[in-house]
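Here's the structure we're looking at; comments come further down.
All protein chains but one are shown at their positions in the complex.
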Amino acid sequence: MSISEAMQSAARDVLASGQVQRVIGYETGPHGRVRPAIIDRPEEAERLVWSADCTHNLTVYLHRALTGENGRASREAVAPPARVAIVVKPCDSRAINVLLAEHQFSREQVFAIGMACEGMRQGAPASAPEATLQARCLRCRERVPVVHDVLLGEPPSALPEALPDEALAHVRDLPPAERAAFWLSQFDRCIRCYACRQACPMCNCPTCLFEQEDALWVGMRIAPSEKRTFHLGRALHLAGRCVGCNECERVCPMGIPIGLLNRHLAETVESLYGHRAGMQPVLSPVTGMLSAEESAP
Amino acid sequence: MSTADGADPMYPLLGRLVSSRDMGREIKLLGVKLLNGTQPRFPAYAPGQFAFLSAFGIGEAPFGLASTTERGEVLEFAVQRLGSVTTGLHELAEGDALGVRGPLGNTFPMEAFQHKNLLVLGGGIGGAPLRPVIHSVLDHRQDYGQLTILWAARHPSLLIFRDEYESWRAAPHTELHLTVDEADAAWDHHVGLMTDLVRQVAPSAANTVAITCGPPIMIYHVDKLLSELGFAPEQRYVTLEARMHCGLGKCGRCNMGELLVCRDGPVFSMAQVGNFLESYL
Amino acid sequence: MYEPKVIGFLCTWCSYTGADSAGTSRLKTPWNLRAVRVPCSGRVAPELILRAFDQGADGVLVLGCHIGECHYDSGNHRAAKRIPLLLSILEFAGMQPERLRLDWVSASEGDRYARIVSEFVDALRPLGPNTWRINGAAPRADAAIGMPLPAASGLSGGAPCP
Partner (left out) sequence: MKTLSRENLNLWLDGLAAQHALIAPHLEAPGVFYRPVQRAQEIAWEAGRPVLSAKEFLFPPSERLLKVEKRGPDVRLEASPSAAPQVIFGLRPCDARGIRVLDTAFVDTPPIDSRYASRRENTLLVGLACRSMGASCFCTAVGLAPDDPRDMDVMFSDRGATLAVQALTPRGEALIANLPLVEELGEVEPASRREVGGLPTAEAWKESYSDARWAKHGERCLSCRLCAYVCPTCRCYDVRDEALPSPPGEAHFERLRAWDSCMREGYRLTAGGHNPRAASGSRLRNRLLCKFVYYPHQYGPAACTGCGRCLDACPVNLDLLEIGGALQEAAQ
């Protein structure tokens, strides 16, 4: 049985036995592109696939599915499913821990179909058909989801060496003025489509701080200073919470390296507080109190 | 092209707040006079139309014109404080400048209403665009049949135009029924939803036109009830609300299916609304 | 010498009173600081500081009560956690770290207030004007920047140009 078939079978079982009312997984759409699939019936399980193109972090749908927001018309209000199964990679599963710590839902509401992961393929442009792993996967040594109720696939016994984050080091090593110019030129491309925010499982505020009608922080102009404030502010809101799934960067239509900001702060938080987001269901230390030794005068 | 001569339809006329009167909790009746000078006059307008008011420095929002051209040049708007623009308008002092853009939208077919009985149903701040209808009927009383006004609010403190009820009641062939969802100690009228009041008054559909404005959920249930009482879709009018930014059929915000509330409305007969692809609810 | 424009967010319970205390003791403090009185250093959201820099501040100084003395118990803990992160991301985005400082001044520490403000302003002067504020358009990423960027997703299916 292939891993795809094992996943289909797991999804079919939990739906058929009534353990869950919905499964969030992957399917293949037009042009062979893999995309999220949300199924409610056991017979739909045959659509599900697993491959090195299942790059999306599906946990963004968990909160919406379990709270019943979005997806269903208000007038045809359907009770949200009590429990949802979700296919997770190691990185995605850490998002579940963050959301659990933030009380977005309870562990019992989630059935995690964990996938042993060997990395996701770079979105293959027509010119480079040969499969190369995404940079984030080359840096990653996690092979087993930290949250799973069932584990599919065999985690490899020997792990390849994780590559260092060369892009991050490169930007950090630029002289300050060049770094400022680099980021301004990147933020300038932003069109404020908010795909980065909408694809992020952690960005689940009912109204984004940067879109309040009487926002003190940021205006509505699609202009460099507003865009810079949005991106830096969003990165700060994700400090200690970002699990590095890199969805924000993947979905950006303008190719802005948003992930660099998140990685920089993730490293800062780790060095300051020894915290890596989502390894356990605990809150980001950034929102808490100083520890006893830190608060000593 | 976009010069200050008023050619740009997004360019507001300057006006001055000549009166700002509390009508209810967080509801004010604003009186606006256009500034003289090179500005063109505010054109004649008819019941059902709306205009944008600018609280400069905050933004602009559309409001139903609550006055009639016939009763004077002061433009009146009933404004409930709900968001940033309405707060800005509430905070203006008499004499302060504000912007006006309009009149916009279509009108109630007052001529077609002549010699008919009118049933006017206003819920909360939704009563504001109906006041011009009431004033027009009262000012040409002989042209219309029986006028029955059903006026509702969640609470007595949210009823609008309370100081006019006497004059409405005193007019010939005119009756006014009030209801609130939740009464206070002084309340001695009906308590209950607008639909309860409609059932109690039980208006006859014969030669009658019903005009409703209020929250979407009220419009929906009142309309259903009127239909049960024998009002045909052509006898049932509504004026709909949608947040919009231009009022000119450009910004795209107010579409209800293929129709634009600002351009094709805000006044619709239920014969039209029933054919909309998209519901206002 | 360039005279920097400094925005000071001062906690009303300690630091603002500390500033008063510096004044009544006739201690000399640089005039460069525009004080904004806030209820607590924990109220100073990073976005407020970003806004100050966006609007042309050369430096931002956040002063609160000493740890353990917060009027709201833990407000200054929040500031102590957030502001280093803001500093970190600002530095990563190209701002000189000298332009943002968080410190503690109690109501009685007029001398400490005067010293911190002087130190802060003295450190800013040699940096000159802050280039953070954007006037007009941002530079475009024309040149090779020595690192791979994610491909713009709109690119993948386009027709070849003639």
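Going in written order, the chains are labelled A, B and C, and every chain counts its residues from 1.
The rule we apply is simple: a residue touches a chain if its C-beta (ideal position, glycine included) is under 8 Å from a C-beta of that chain, and two chains touch if they have at least 3 such contacts.
Keep in mind that what you see is a predicted model, and the values were worked out from it rather than measured.
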Of B:59, B:109, B:145 or B:192, the residue that touches the missing chain is B:59
Can you tell me which of A:121, A:170 or A:192 touches the chain that was removed from the display? A:192
Please identify, in ascending order, the residues of chain B that touch the omitted chain? 1-4, 7-12, 14, 54-61, 82-83, 86, 93, 95-99, 215-217, 241-243, 245-246, 248-253, 255-260, 263, 277-281
Suppose we count only contacts with the excluded chain; which residues of chain A make the list? 29-31, 33, 35-38, 56, 60-61, 65, 70-74, 76, 126, 185-186, 189, 191-195, 197-199, 207, 213, 219-223, 247, 250-251, 253-255
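Please note the rule applied: only the chains that are shown with their structure count from here on.
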Make each chain a node and each touching pair an edge, then name the shape: line, ring, star, complete, other. line
Central chain of the complex, centres being mean CA coordinates: A
The distance between the C-alpha centres of chain B and chain C, rounded to whole Å, is 49
Interface hub residues of chain B, defined as touching at least two other chains: none
Which residues of chain C are in contact with two or more other chains? none
Show which residues of chain A lie in contact with chain C when the two form their complex. 31, 123, 125-126, 135, 166-167, 170-172, 176-189, 209, 216-218, 223-225, 228-229, 232-233, 235-236, 239, 249-257, 261, 264-265, 268-269, 272, 285-290, 294-295, 297
Name, in rising order, each residue of chain A that touches chain B in their complex. 75, 213-214
Chain B residues touching chain A in their complex are 58, 83-84, 279, 281
